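Missing here is one protein chain; the remaining ones are kept as they sit in the complex.
So, chain A:
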Amino acid sequence: MAKKTYDLLFKLLLIGDSGVGKTCILFRFSDDAFTTTFISTIGIDFKIKTVELRGKKIKLQIWDTAGQERFHTITTSYYRGAMGIMLVYDITNEKSFENIIKWLRNIDEHANEDVEKMILGNKCDMEDKRAVSKERGEAVAREHGIRFMETSAKASINIDRAFNELAEAILDKTAGREPGDHVDRVTVDRRQQSSTTGSCCNK
């Protein structure tokens, strides 16, 4: 029972305003299915999926959080242990996009400094209701040096890709860190903001 069935364990976190589709994204990724009949997430929920990257079996432990302010004390306690964070907004909801800044501040306050981040503009299948252009999404991601993708849990667009890319970025970081390595020697140049592909460790 206690035998390890994976090589690495990555802890990921999904955050963003209420109703942007965090639970649906996770459900699409873990069960490859979509349903609109989700109840709202209260507190925190979680799912597991194992992926294979560069010959390594990686177990993703993904935490799904409630969007509303009330739950922040509960949910921010998970930021610390997270190695990757998906920040989700809804392309049909301007407000959820504006709040990305607020969520980024939350990450700065509560997460590890070297946490891998990715911004997802979800519901990109609803072109007729779009309120946030892809360019604006890209711009905000570029400004903060974070990866960006538009996704649709419903139409299954970019969901697997997003998780794989985030996992790979974490893998890049962990790969150089064999036991005995000094983690604090890895410095990420924060001024280099033009690169959307982020990580530039151990050059």
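The criterion applied here is as follows: a residue touches a chain if its C-beta (ideal position, glycine included) is under 8 Å from a C-beta of that chain, and two chains touch if they have at least 3 such contacts; residues count from 1.
In this section, contacts and distances are computed from a predicted model.
*Asks:* Can you work out the missing subunit's protein name as recorded in UniProt? Choose among "NADPH:adrenodoxin oxidoreductase, mitochondrial", "TEL2-interacting protein 1", "E2 ubiquitin-conjugating enzyme" or "TBC1 domain family member 13".
*Replies:* "TBC1 domain family member 13"
*Asks:* Determine which one of A:Ala33, A:Ile74, A:Ile101 or A:Ala139 touches the chain that has been left out.
*Replies:* A:Ile74
*Asks:* Looking at the whole complex, which of A:Thr92, A:Asn106, A:Asn122 or A:Thr151 touches the chain that is not displayed?
*Replies:* Residue touching the absent chain, from the options given: A:Thr92.
*Asks:* Pick out the residues on chain A that sit against the missing chain.
*Replies:* Touching the chain left out of view, chain A contributes residues 1-2, 18-19, 36-40, 42-46, 48, 61, 66-74, 77, 92-93, 126, 128-129, 131.
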